[in-house]
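Excluded from the complex is one protein chain; the other protein chains are retained at their positions.
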Amino acid sequence: MFSFFDKRGKRKTQEIFQEMFPHEKIEEVSESYQETLTRLKTVFRDNDPIEFRELSVGGREPMRICLIFCDGLADASLIDNFLIRPLMKIDEFELEKLTADTLLTRVLQINGAKKTKDLDEIIQNITCGDTLLLAEGVAESILFSTKNFPARAVSEPEGEKILSGPREGFTEVMMTNLAMVQRKLRSEKLKMRYYTLGKQTNTQLCIAYLEGIVDPEIVQQLYKRLDCIDIDGILDANYVNELIRDNAWSPFRSTGYTERPDVVAAKLLEGRIAVFVDGTPVVLTLPYLFIENFQSNEDYYLSFYYTTFTRGLRILGFFITILVPAIYIAIVAYHQEMLPAPLLISIANERQGVPLPAALEALIMLVVFEILRETAIRMQTNVGQALSIVGALVVGQAAVEAKLIAAPMIIIVAMSGITSLLVPKMNAPILLLRFGILLLASCLGFLGVTVGVAFLLAHVLGLKSFGVWQLSSGRKLHFQGLKDTVIRAPWRNMILRPQQLAKNVVRQKDHPEGQQ
Amino acid sequence: MESEKLTPWNLRCLLIIMIICGSLVNGAFTVMQDTWISVLLMAVIYLPAILVYSRICTLFPEEDLFSIMETLFGRLGSVFIILPMACYALIATALQLRNFTEFTVVIALKNTPPIAIMIVLMLTVLYIAKQGFSVLGRWSSIICTVISINIVITILFSLNIMDPAHILPVMNHTPGAILSNSFALGSIAVGETVMMMIILSNRKKDRSAYRIYLPGVILGVGLFALIILRNIFILGADLENSAKFSTYMAVRIIEVGKFFERIESSISFVYILLGITKMALFLSGAAMGIARLLRADDYKKLLIPTGLLVLAIGALVFNNAFEMFDLVWVYQYAAIPFQLLIPVVIWIGAEIKAPKRHPAG
Partner (left out) sequence: MKHLIACALVLLCCASLSGCWDYRGLDEIDIVTGIAVDKDTSGVYRLTIEIVDTHGSAKEGDLGAKYVEAEGETLFNAIRNSKKRLINKLYGGNMQTLVISRQIAETEGVSVILEEMLRDGEPRETMSVVISQEETAKAILLAEGIDSKIISYEIHDMVEEDNRVTAATVNMPLYKAYNAIKGTGNSLTLPAVHCVQNDDETVVEGNGIALFEGDKLIGFLPSKNSIYYLFFKNEVKGGVISFPVSRSDDSVSLEIKDCKTNVDVSVQDGQAFVALSIDIKLNVMEIKSQLSISQASQRKALEQQTAEFLQTSIAGFFKEVQNQNKIDIFGFGRQLYQKTPDLWVAIEDDWNELFQNADIQIKVDAKIQSAGVLKDY
């Protein structure tokens, strides 16, 4: 089923690699204070932010202690107040023998601490803000959790604005993100497991799911795919997305993404898995059904009549945005008989004197629209006004008046462009499809449109996300299965979870239908 | 997790599509206003064949047509029936390709060389076939819904221009003429469901093949008759008979309001999807047969060469449009060995051998 992954033979190359360069055994720090210190100093050579704070504590027989931390990542006041201060007053504790345990249990006033000998772990932790304590005569070294790095405040995500409902959004710090979700799902069933990815970045991932609802096979599948990843760095969730997706070349998404904790909680409750990636506010949810492209979290917060309607609009918008330019060309250049006579005459009249053929005109206008859109995203906010004026005036009015472009084309392009904004989760496929079907239509008229739609349908039907068909029509159509697709049924009636995903599909047990 | 197996509805939809595909084959109608009777009769005439197909699939629920042949007649013996069957699938695909190319030429692209249309259609067919049977099954249930909606809408919109008197006088042809037309139509529409045997092994377990075949064929024939009746009601028997593709001409006449009055192009192109579906199944069948002959384990790798072969045959089959009409009359006899004789041979073989393999029956 997942032959794609076997084919790439990731696993195999990794094994070969390991045979060629046998992995060194876990490197342990030596018991000697001096030796360890020199070892660490060589490791962190030419790395100025790493501070080696050497102390000499104890009155009668002073003992050398070294605190190693990364300046800026570690909390200086924490180190000052709860590490250095008690260490300086070590005599007051009247210890009989100084060991790592006595230090931890009696002297140091800090909660996150861990004894370790693993050099790799030590290095990783120091680079993310922890503090290492080395003491002369103590065999083990201790890591203190003193992380305190700059983070953005929790704010509403720019890309997923809503009218009503929770407004908090994820930040770049994974721990905060996990906390936000945990706060919404106060259940011991919520499982969150860490996973480290990226040979250079050592990025932390967290895989979250609700035990008892999630399909364990999918979780296993996810781990299998994560194990196959062999990459040096993960900077955003999309790295993971592209590395674990089912159909590598498909433009359609095979994992969902969101920056909102409420969305993640809802997806977890439907039996999905969430993948948090440290360093990005984007959280992946999987498996991903095709209908999720048209869903929005707000659908569940507003009246179901309204949201059923808007969901219908989004689906309609998808078809309009990919098909309208193509259908226009097919009609105007191949099937004029489809137009009623007055409309045909008026379009023909508009087209008199326009130098370009309609197909080329459509292509150019769509590219111009994409250029305007792309510049609008990338440019500084203070030139936005100027751009929209240029776009509207130059492209719209002036081009029509100069007879460079026929007026109906402006309407078509505007319609196609605006509707594409209705389904932001599908911007990549929309772009491809719109131009692809347009090209087909310019060569073959409606046959091209039909063939294009047939390809699209066959492609989408073949899409899978973690073994789940993204677009499923196989089962007999029954109402429960439709309740959260084209329509959004009221919560009272959404008794079952999406059946493709969850193992335990009953959402409302007390309901008679739920008991079946 | 979902299984890769197909639900009975998927398969029934595929059957329906295969059958109503026949309504687009031109030149098959000879009994004017009584065509709808011969359409209904073809279900009766071909009932024994359908029962044979179902029985074979019941005896070997998990094997496709070609592997059944091999189990029954051995490696060497089966060659003699796999080869003709694969050739039949190949040629039938080519005929359909040609027919739908002609359809496309008539409805829109009059100046486009047929080979270009053939290539485009074949590419689509190849892609669907390559996506595999589970996609084909779900695809067909969507297409079937679209087609049914399409038929209902055209009927609703044409209510005001329909004239039921067009089917009078009923039974003005000899029963012999009606039956022979029935037989000819059936060889195109119902008989070709023999190819369903390659996909029926993908059905969900414990789903009876009878329960898939019979409702599918009955619904399909019903829709077929509905299409024919609609065309006769709108056009009248004479025009229906002289039009090359009467379905297309019938929807041309439909006017929906003043603005959307002309919907024929958009509606008739939906019918091309029917042909694409049927061709995808036949092409898969041909590729599977060839794969079994060549001992190749993955038939999907053979789809592209098979598709090219079909293109070559399709481009060579007819010299002009008239030959296609003539072919319908040859086809009904040429198809007998594949639609009737070979299945019966398999069936007899299966009845003898199957109980030994499946003690439970």
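Labels for the chains are A and B, by order of writing; each one numbers its residues from 1.
Definition applied: a residue touches a chain if its C-beta (ideal position, glycine included) is under 8 Å from a C-beta of that chain, and two chains touch if they have at least 3 such contacts.
If you're wondering where the values come from, they're calculated on a predicted model, not measured in any experiment.
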item	value
Option touching the unshown chain, where B:V31, B:A108, B:L136 or B:M288 are the choices	B:A108
Touching the absent chain when the full complex is considered, from B:A165, B:L294, B:L308 or B:L341	B:A165
Sole contact to the chain not displayed, among A:T36, A:Q221, A:T307 or A:S442	A:S442
Positions on chain B contacted by the hidden chain, ascending	106, 108-113, 116, 119-120, 165, 168-169, 172, 235-239, 242, 249, 252-253, 255
Sites on chain A contacted by the missing partner chain, in the whole complex	249, 332-334, 336-337, 339, 341, 344-354, 357-359, 439, 442-445
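By our rule, only the chains that are shown with their structure count from here on.
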item	value
Cα-centroid distance, chain A relative to chain B, in whole angstrom	45
Touch list for chain A against partner chain B, complex	215, 217-218, 334-335, 337-340, 343, 444-451, 454-455, 457-459, 461-462, 467-469, 471-476, 500
Of all residues in chain B, those that touch chain A in their complex	1-2, 6-7, 9-10, 104, 108-109, 112, 117, 120-121, 123-124, 127-128, 131-132, 134-135, 137-139, 141-142, 258-259, 261-266, 269-270, 272-273, 276
